[in-house]
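The complex appears here minus one protein chain, its other protein chains still in place.
In order of appearance the chains are A, B and C, and numbering begins at 1 in each one.
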Amino acid sequence: MLSWLPENVSSYGSDMDSLLRLILYIVGVWFVLAEVVLIGFLVVYRKKPGKRAAWVPGSNLKQLSWVLLPCVVILGLDLAIEAAGAPVWHTIKQTLPDPDLTVRVSGKQFAWDFTHPGEDGQLDTDDDIKSEFDLYVPVDSVVQFELVSEDVIHSFWLPHLRLKQDVVPGRSIKGWFEVTKEGIYPIACAELCGIGHTKMGARLHVQSLEEHRIWVQSQEPLDEFWEE
Amino acid sequence: MSNHAQPLPAKITTGVPTGRLGIWWFLAGETVIFGGLIVCYILLRLHHPEWAEHAAHTSWIVGGINTLVLLTSSLTMVQAFKAVTEGKTQRAVGLLGVTWLLGLAFLVIKVFEYTHEIHGGYTILANLFWSFYYLMTGLHALHIIGGLVAIAVVMARARKGKDLQRVEYVGLYWHLVDVVWIFLYPLLYIAS
Amino acid sequence: MNETLGHDGDHPHSNYVAVWTVLVVLLVLGIAAGFVGNPVLGAVLVFSVATVKAFLVVTIYMHLKFEPLLVRAIILCGLACVFIVLIGLIPDIVYGFGH
Partner (left out) sequence: MEPSFLRKYVFSVDHKTIAKQYMITGLLMAVLGGYLAYVFRVQLAWPGESVPGFGPVGENVYNALVTMHGTIMIFWVAMPILLAAFGNFLIPLMIGTDDMAFPRLNMVSYWTFLVSSLLLVASFMVPGGAAAMGWTFYPPLSARAEFTGVIWGGHLWILAVALEFASMLMGGINFLTTVVNRRAPGLTMFRLPLMIWMLISASVLFMFSVGPLIAGAFMLLLDRTVGTGFFMPEAGGDPLLFQHLFWFFGHPEVYVILLPGLGVVTEVLPVSSRKTIFGYRAMVYSTIVAGLLSFVVWAHHQFISGINPNLALPFSITTILISVPFAVFLFCCIATLWRGSIRFTTAMLFSIAVIAEFLLGGVTGIVNGSAAADIYMHDTYFVVAHFHYTLFPAVILAMFGGIYHWFPKMFGRMMNEGLGLAHFGLTIVFFNLTFLPQFALGFHGHHRRIANPESFDWLADMQGLNVLSTIGSIGLLLAQILFVINFFHSMFAGKKAGRNPWQATTLEWVTPSPPGHGNFEETPVVYRGPYVYSPPDSEKDWRPQHLPAGLEGTETVP
């Protein structure tokens, strides 16, 4: 099933893919095992003339252990899955590495607004670069984003980066990513946000460092800040 | 789960009359509803310390009088139940009547209070504190109105000496409404 | 719903007037606690008094102390759920979103 995943292009994406693989192997084995036993019983113990059912109430520990022991194993595997997942969660959601670039992402019905810092590398200064639908980041750099919403809840969804985060009005949620491959990747909204939800998409442009520098220099700074 | 027959247990039900048990389940449901509402208020209240100023505009005197009214109505209600168990039906009906009037008094005071507050500009839209204030006291007042209807029905039946066990049931409900108010009063009127 | 009075569902009666007197005293105490200077101490006092009042009404007026375990468990489960919500939401709602 993993071959259906879109190409991974983020630094933490491969961890995510291995976690998915681990979980799928574990639950897959158990699923197949349980189904085989179930169907096996159905075939072997179908009604046959002269054969009557046994009396097995499962009321003592000896009999119940046939059920409880597998469940103990399941408990162990559950905890193993948690142990494998915790570092991935920690990396993606609980840490904020020092950013090479900080951008602000603003969701609104039904578009994404992106605010890039200008040449000074700071947000909320005169040379901020705003764009609708297009987010420009350099490759192999830690990008920190700040998510805000102007109206309802949206969800910032980048399948190729294995990243998803809801955007909640009234909160400013920070996160990060690092893209390892140049290219253009889709951004979508994964939380129902109204009539235009279907079409609420944007593009992530991942450029080489040099291209990104040139792109920043070539942008017109924001008009509204000139007037101040 | 043995296949052998076992002797019958002596007693299988809880010993609680069915009607009373049903009322208790109902009250548990009410507890969770009011509890949920109160929890929402507490959470947002802790998040917004500035609501203290708004809370200062509720009148602790009027609220206190209303608390006294409800506490007293609970007393008369439980006395009515006691009268029923002692077989004094007419006394029970009289006490129910007093409870009913006290409930009405609570509502009248509440209406004056609302009028005063709305004239002061503190409507449901003034601020989230006031939204909570009107929602919680309004929901409570609706329960009082429901209680008044129930008491009236029970009284009419009890007067003919019928369905006397309902005096207790309506009493349980009435006390719960009282308990809710016991918490609403400090939450909305006192704690600033 | 055809039970009549006088079978095993009955409870002994307490001195309800005395309980009422205690409740009124507590009411006055609660109001007084609202005027304590320290807001945290005041809140603790006010809500402790309210809890005691509610406890009195529920146990004595509602006869909960005479009810079997099942009935008490019903009410306690309800309260437990409310507390789970309260505790579970504090990190998010009280401290979760900024100005």
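Definition applied: a residue touches a chain if its C-beta (ideal position, glycine included) is under 8 Å from a C-beta of that chain, and two chains touch if they have at least 3 such contacts.
Because the structure is a prediction, the values reported are computed rather than measured.
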item: Partner chains on view for the chain not depicted; value: A, B, C
item: Footprint left on chain C by the chain that the document does not show; value: 1, 70, 77-78, 81-82, 84-85, 88-89, 91-93, 95-97
item: Absent chain, residues of chain B that touch it; value: 1-6, 8-9, 12-14, 16, 18, 21-22, 25-26, 28-37, 39-40, 43-44, 47-48, 124-125, 127-128, 131-132, 135, 139
item: Residues in chain A touching the chain absent from view; value: 1-2, 4-6, 16, 19-20, 23-24, 26-28, 30-31, 34-35, 37-39, 41-42, 45-48, 51-59, 63-64, 66-68, 70-71, 74-75, 78-79, 81-82, 85-86, 88-89, 92-94, 109, 151-153, 155, 157, 159-160, 162-171, 173, 186, 188, 190-199, 201
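In this text, only the chains that are shown with their structure count from here on.
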item: Intercentroid distance (Cα basis), chain B paired with chain A, Å; value: 48
item: Rounded Å distance between chain B and chain C, as computed from the means of their C-alpha atoms; value: 12
item: Where chain C touches two or more other chains, by residue; value: 97
item: Partner chain C, residues of chain B touching it in the complex; value: 14-21, 24-25, 27-29, 31-32, 35-36, 38-39, 42-44, 46-47, 52, 60, 64, 67-68, 71-72, 74-75, 77-79, 82, 84-85, 164-165, 171-172, 175-176, 178-179, 182-183, 185-186, 190-192
item: Complex contact set, residues of chain C against chain B; value: 1, 3-5, 7-10, 13, 16-17, 19-20, 23-24, 27, 30-31, 33-34, 39, 42-43, 46-47, 49-50, 53-54, 57-58, 61-62, 67-68, 70-71, 74-75, 77-79, 81-82, 85-86, 89-90, 93-95, 97
